[in-house]
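As you look at this complex, bear in mind that one protein chain is not there, while each of the others sits in place.
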Amino acid sequence: MRRNLSSYPLMWRLMDMLEAIFKKIWPKGGGFWSPYLMLSPAILLVGLLVLGLGYIGDASLRTLDTSTFLFSEEWSLTNYERALIEPFIRSVIWRSILGATIVTMITLLLAFPYTYVMVRTRSAFLRKFLLITLFLPFFIGQVVRAYGWLIILGKQGIVNDILGLVGIEPLRMLFNYPSVLFGLIQYMFPFAVLMLAPALTAIPEEIEAAAESLGASWVETMLHVIFPMAKSGMIGAGLVVLTLSLTDFAMPAILGGGTQDFVANAIYDQFFRTSDQGFGSSLAVLLIVIGSFLVWVVFVLVGAGTLAMGAKDK
Amino acid sequence: MNQPVSQKLFFWTLVVISIITLSAPTLVVLGASLTSGNIIVFPPDGLSLKWYEALVEKQELQDAFIRSIWVAIICVFISLPTGTLAGIALTKYRLRKGALIQTYLLLPFTIPLIGSGIGLMLVFGEVGVLGSLWPVGVATAVINLPFMIWAVSSSATGLDPDLELAAQNCGAGPVQTFFYVTLPSVMPGIITGSLLMFILSLNEFLVSLLLVDARIVTLPVQVYNSIRSIITPDLAAVSVVFIAVAMLAIAVLDKLVGLEIFLKSK
Partner (left out) sequence: MTFDKQIKRRDLLKASAMLGIAGAAGSTAPSLLMAEPAKPKEIIIRAWGGPWVEALKAGVSDPFTAKTGIRVRHDLTEDNEIQPKVWAAVAQKRTPPIHINWDTTTNATKSALRGVCEDLSDLPNLKGTTDLAKPVGVDGYPIVNTYGYVYVLAYRPSAFPSGPPESYHDLLDPKFKGRLAFYNDGIGFHFPAQVAGGGKLDGIPSNMQPCWDFVSKIKAQEPLLGEDPDFVTWFQNGEIDAACTISTNALGAKRNGVDIAWTIPKEGAKFDTDGLWIPRGHSEGDLYWSKEYINQALSKESQQIWLDGLGLPGVIPGLQPPTGLAGDPSYPTKPADFDRLIRISGKIQVENESEWFSKFKAIMQG
């Protein structure tokens, strides 16, 4: 205890010093400004991307001259017109939006019970097991992981071998839209659980007990008590999954067999294959606009997410 | 837990499905790395450790791994304070234009990675800092920042303004209140977020690809590039080594602070 006693005053002095510094640098009556000051590092950091977007936006307004592979000096909307006219691009955009929506719904549906069991279980072993199961796939890159699926679900894969034992002809389970969505769900699942976990952790178990002692069935408890309290986590998880699957590139490329492209694949082709950074940039800008719009709609609809601060405002 | 049977059944069915889908490719890759043949197959074509031996010889893979660790450390170093402050600010205060700010802060996810990569390459190129490792760390911090912010803000349901007020009533200044009251209550989010940032940064390839050159190539870039010609079992072996290192890190973390800290608030 002696060491502790002597260290206390040092800590105090340090704290007093910090308080003094804080008073000096923090604006007077900072109540209104403090959230914005706290946000400023993040805003600046994302600002790097916005600077980069400046280049992308500029490139999107210039057309490629394929006899010199240089971009036009003057700006025009040609690339955007082309993007909106080509039926191929339209079908790719639609496929991405639909896919991202389905993936988000299914992922949340699966992630909720997983998180719930992980958070609520009394067994430390089970909790660790679930946690580790969650983290391991991260260490196998998307490409190698997709390769694993090929071995499992391919024409000569394990699942078809098993089906063969009961006399079912080999099925083609890969290289179609559902297999891309499946791959995305598997990829997004750990993200969703990790976003949900802190939210569920913060809900006291007693609240459920209380709800049930008042006669609520478990379904009712989930719907009326847990879901609303876990709202911030659900929104966080949902947005992460929605935006990441909307812009994903690897799963459609590998599990789609080349015929299930998402917008990011079309962008990749323009940047890296046909060297048309202008057209690629215009697709990127369109995707950002669509994604940001979806995000904004979610924020507006569900009351700006975590800002409501749960019960505290009532 | 005294849950009704129907709930247990429903939850566990979904959990078991999830466990199988999560682990199946990992297990297959693990098994395939032990093959004695020259191609990835499962079950493996005879057992051998030759693909692991092949890894030991590859100095450049080991160098790339060390560089990746550095990148990941830089990433956490930047994103932890940035994301934590933002996460708390977004939760604690009602902001004007909140939806707009939130949408802005989600830009790293709504911009396709290729766009972010090309953009950052031009920005860093313009100021002449390409060729060192830290811009890669910064880049991975930017593109994954929403994870940090959201991990923190989704744990902030446990944030109790009354507690903060109480602390201040007892004479604690804003700094003390922040460190002793606010921060501990969002700790699960901070730890989850940081770990996620670390892992994602360690594994990031598309943006890194555009920011590194051959002298400072990171492990995922190296692996991704060698996959492009033909997929051989040494890549499965790399993945397994990666997993082993991760398991070790998790075990150490468990011994030091206990994994429980992820899921326990306060």
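Letters A and B mark the chains as written, and numbering starts fresh at 1 in each.
Here is the rule we use: contacts are C-beta pairs under 8 Å (C-beta built on N, C-alpha and C of every residue); 3 or more make two chains touch, one makes a residue touch a chain.
None of the values given here were measured: they were computed from a predicted structure.
Although it is left out of the displayed model, the omitted chain contacts the following shown chains in the full complex: A, B.
In the complete complex, the hidden chain is touched by one of B:116, B:140, B:222 or B:239, namely B:222.
Contact with the chain not shown here comes from a single listed residue; of B:130, B:149, B:219 or B:243, that residue is B:130. The chain not shown here is touched by just one of A:44, A:70 or A:219, and that residue is A:70. Of the options B:122, B:156 or B:241, the residue whose C-beta touches the omitted chain is B:122.
Contacts to the hidden chain, counted on chain A, fall at residues 64, 66-70, 86-88, 91-92, 147, 150-151, 154-157, 172, 174-175, 257-261, 269, 271-277.
Mapped onto chain B, the footprint of the missing chain covers residues 37-39, 118, 121-122, 125-126, 128, 130, 209-210, 213-215, 217, 221-222, 225-232, 234.
By our rule, only the chains that are shown with their structure count from here on.
Centres computed as Cα averages put chain A at a distance of 12 Å from chain B. Those residues of chain B whose C-beta lies close enough to touch chain A in the complex are 1, 3-4, 6-7, 10-12, 14-15, 17-19, 21-26, 28-29, 32, 40-42, 78-79, 81-83, 85-86, 88-95, 98-116, 118-123, 138, 141-143, 145-147, 149-151, 153-161, 173-176, 179, 188-189, 192, 196, 199-200, 203, 205-206, 220, 223-224, 227, 231, 235-236, 239, 242-243, 246-247, 250, 254, 259-260, 262-265. Interface of chain A with chain B (complex): residues 15, 18-19, 22-23, 26, 34-36, 38-39, 41-43, 45-46, 48-56, 109-111, 113-114, 116-122, 124, 127-128, 130-141, 143-149, 151-152, 158, 185-186, 189-191, 194-199, 201-203, 217-219, 229-230, 232-233, 236-237, 239-240, 243-244, 246-247, 249, 263-264, 267-268, 271, 277, 280-281, 284, 287-288, 291-292, 295-296, 299-300, 304-307, 309-310, 312.
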